[in-house]
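Yeah, one chain of the complex is gone here, protein chain that is, but the others are all in their spots.
By written order: A and B. Residues from 1 in each chain.
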Amino acid sequence: MIDPVAIAKGVVKRFASQTALDGVDITITPGKITGLVGPDAAGKTTLIRILAGLMAANDGEIAVLGGAPGTNLEQLGYMPQRFGLYEDLSVIQNLDLYAELRGLSKEEKPATYGRLLDFTDLARFQDRQAGKLSGGMKQKLGLACALVKTPRLLLLDEPGVGVDPISRRELWAMVKELTAEGIGVLWSTAYLDEAAKCDSVTMLNDGKLIYSGDPSGLTDRMKGRVFNASSDTLDRRHLLTQLLGDNEVLDGTIQGSSIRLLTRSEHPSLPGIRLDPLPPRLEDGFIEVLGGGPGGTSALADAYSRFDHNDVPAIEAHALTKKYGDFTAANQVSFTARPGQIFGLLGPNGAGKSTTFKMLCGLATPTSGTCSVAGHSLKHAGPAARQSLGYMAQKFSLYGDLSVEQNLNFFAGAYGLKKAAARDAIDKVVDIFELSSRLRTNAGVLPLGYKQRLALACAVMHEPPVLFLDEPTSGVDPVMRREFWVHINGLVSRGVCVLVTTHFMEEAEYCDDILLIYRSEQIATGSPDDLKAQASRIAGLSDPTMEDAFIALIEASNVDTKNPRKAA
Amino acid sequence: MGRLKAITIKEFWALVRDPKARMGLFLPPLLQLFLFSYAATLEVRNIDLGLYDMSSGRYSQELVQRLDGSPNFKRIEVLHSPEDLRQAIEDQDVIAAIVIEQDFDRRMASGQSAEIGVVLDGRRSNAAQIVAAYVTRVASGIGAQVSNLPEPEGLRVTNLYNPSLDFVWFNLPSLIVMLGVITSIAVTGLSISRERELGSFDQLMVSPLRVHEILLGKMLPALGFGLLNGAIFIAAAQLIFDVPFRGSYAVFFAALIVFNIALIGVGMFVSSLSRTQQQAFLGSFLLTIPIIMLSGFASPVENMPEWLQVLNHANPAMYFLPVAQSIFLKAMPLSAVISWMWPVVLIAIVTLSASAWLFRARME
Partner (left out) sequence: MSGNLARLDRRRLAALIRKETVQIVRDPSTLLIAFVLPILLLFIFGFGVSLDANSIRVGMVVQDSSPQANSLAQALRASPYLEIEESPTVQPLRDRMVANRIRAMIVIPQDFGASIDRRAPLPIQVATDGSQPNTANFAAAYVQGIYGTWVEQQGMAPGVPTVTVNTRYWWNPELKSRFFLIPGSITIVMTMIGTLLTALVVAREWERGTLEAMMATPISMTEFIASKLIPYFVLGMGSMALCTVLGIVVFGVPLRGSVFALFLLASAFLVPALGLGLFISAATKNQFVASQAALFSGFLPSFLLSGFIFEISSMPRMIQAVTYLVPARYFIPPLQTVFIAGDAWGMFARNIAAMLTFGALFFLLAYRTTRRSLD
């Protein structure tokens, strides 16, 4: 067996109030990608920092590159969560800096730069400031900087967060190529599909090691317990609600028009439901280890007003265009979203998705075109339109130094809830989202999951008929993501319209209608199944996943515009 | 109203919730109050004086004793040569040196007028002038004393409102103005840019809050703190520093409110203009310095060149500083206060409308 590039046994790290790592073992083998998986706050970042020598462990045996952590930094590549780039330096200046710091010799420089720029497809942007790159490009530059002097060990801390599927796929291919040269890679992620592709995974929960080994080891346990469930009488959302409430069911997600189901046993008794076996995934194993997904009913939805499916469209956009100088960020975007519908806005980083989203909720004024929310024009009846929408931002954007209660009070007041109504609304969300024990805690120090809940609570207290969610589950682990979607599904069945942007193609499956934006244009519209059908027609794929469809449609659009993007 | 109340309460908590921020609101002003009121004095005391006495007779002894006995002088260093003298002044061991020529005693004894020389450190010209005045006062008494004649009075000077010309009586009312400028601009200057940087700005923008509600919500707590700090300072001035407050509290607070609104307008303007907290901080700093330095606190407004005096008409502190001093010590009546403060009302209107306009213009 080859000597591992890093090996740690029984690592313990304590912070003032909690134990972040409690006896964790990990082995990173050269030429392999080791996945580090776990829910939010499981201790992934702490472990990576200890391996990089940025933190000292309280206990445990650690050998990195044959020495103590931090001693062989010449042979270590490290990409922190925020990539560690100097945003006011250009691409090439960032590379230069790291090349000098890592002691790359002058002779090696041209070849290395050529290889890295080619590899990351950044050659065209070498003079652009790093701060002005899209998320995906920043991430590739971050990787390039970690690789200027080929390391023996590469540590990547959640490189995929907030990045679109295409960039993620490209990044994966790049790293895979590196392992062929014998580099040992540690890849931390909250995306289970990424983890499934790793050569081995180390799974953490709450600072403890819960699984270590080949991903298939975890997946295989689920064999025979995963099904495609459908029903003739119930639509997919009601079917999911019903199934999640069933004791036999451990987990379920919407996939196209049917449900992907994980059951407790291989022969569940679910009368009236058609079950077709499906191959298991790593995520199924992960969910089982964590004790299963949430139940199917949303207390939030049960207490919510019911909106009739009347003729007024919930969101209507007509020829929305936004120009910044001579750059068109969004061009002629038109669509209609009905009450009781989830509408997905998808597209790669920097495609114009955010600009469109901002125009729809009134954060940006369209250069031309109109849009309205619940029948109120954003231009002419701004306050009325804003009163009828709830908004949840990509980043946590409540008041971090205010307590949970103060945040709730403020948003209740800002949406004009009168005293008694405000009291009721706050009591209700506190109860539903189990916030009562944390009312006095500052919102900024809540765990990510609670931040998510609080943000949703603040967005729905005034029971708006329309909800805008901008990458609402970015960086959140699968269990919390499911809980979130149970609420959203519940609200939709009460007639609420939800507009969502996401990079999770799995989440795109929840949408009724999807608008795909690329290079400022809307390139495809339709239900998830429609898009998959389109994609299989164009690219000749059979039974594509949503991610396959996304990539195929984008690439097809590249061919159309005769401006081919370099294949990853 | 409900929305305005909600955002006002939120802004209030945003200011005081964080213990560090809470300290920042009250501790630095109080610290500065003490430091400034004792340290910022243009008086000259505890002077070290050099003496190069070539006469050494009865009259020169008398002069030295009188200087030594004066409370303004701390130490008299005897110098033995012109070289000593040069060294002592150059090294700033003494700020001035008295040179008594050999014939001094002879002339005085014979009833003639005599002259002494004082060499002063021109590097500290302001303090040096005051020292020269002290020395002159002491020296001019010598002649009368040695001849046992009463000195004619000539000039009878009374200092109204502050008989002993206590510098603290000037400093304290001025500090209320200075610290008001610093805190008000700092508090409001960061308020909008902080929301921009932390991302909560979008959250505000998608809510049904109107622009005027957001701005008012940010102003009211800041105004509250301005007034509270003012009240604390007024109390401290009287209770700790024994500075009399002779005017009307109502008039003082009315003027303080107008002044604070103008400053808040300045702060909001900077905040609307800035993309980041760092820019807002620098912008506030760049405005705070001239507002304070040109207010008349450091040196009289009349001493500035004409063009700067014209520019200074836009400086709210230039109007409120004399008003604060005068209400404190001279019980300035309302009519006079109005004659000073009306331009501040104009400034407030201009800065507030400018910040509202800028806020709207930079919403995206």
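In this text, a contact is a pair of C-beta atoms (placed from the backbone, for glycine too) under 8 Å apart; a residue touches a chain by one contact, two chains touch by 3 or more.
As the structure is a prediction and not an experimental result, all values here were calculated from the model.
Checked against the full complex, the one of B:I185, B:L329 or B:A356 touching the unshown chain is B:L329.
In the complete complex, the hidden chain is touched by one of B:K74, B:H212, B:H313 or B:R360, namely B:K74. Contact between subunit A and the unshown chain involves residues 49, 52-56, 70-71, 73-74, 76, 78-89, 93, 96-103, 129, 145, 155.
Listed for subunit B, the residues touching the missing chain in the whole complex are 20, 24, 28, 31-32, 35-36, 38-48, 63, 74, 87, 89-92, 107-108, 111-130, 132-133, 135-136, 139-140, 142-144, 146-147, 149, 151-163, 165-167, 169-170, 173, 190, 277-279, 281-282, 285-286, 289-290, 293-294, 298-300, 302-305, 308, 322-323, 325-326, 328-333, 336, 339-340.
Here, only the chains that are shown with their structure count from here on.
Averaging Cα coordinates per chain places subunit A and subunit B 56 Å apart.
On the subunit A side of its complex with subunit B, the touching residues are 358, 361-365, 383-384, 386-387, 389, 391, 393, 395-403, 406, 409-418, 442, 468. Within the complex, the subunit B residues that touch subunit A are 2-3, 5-7, 9-10, 13-14, 17-18, 21, 198-200, 202-210, 364.
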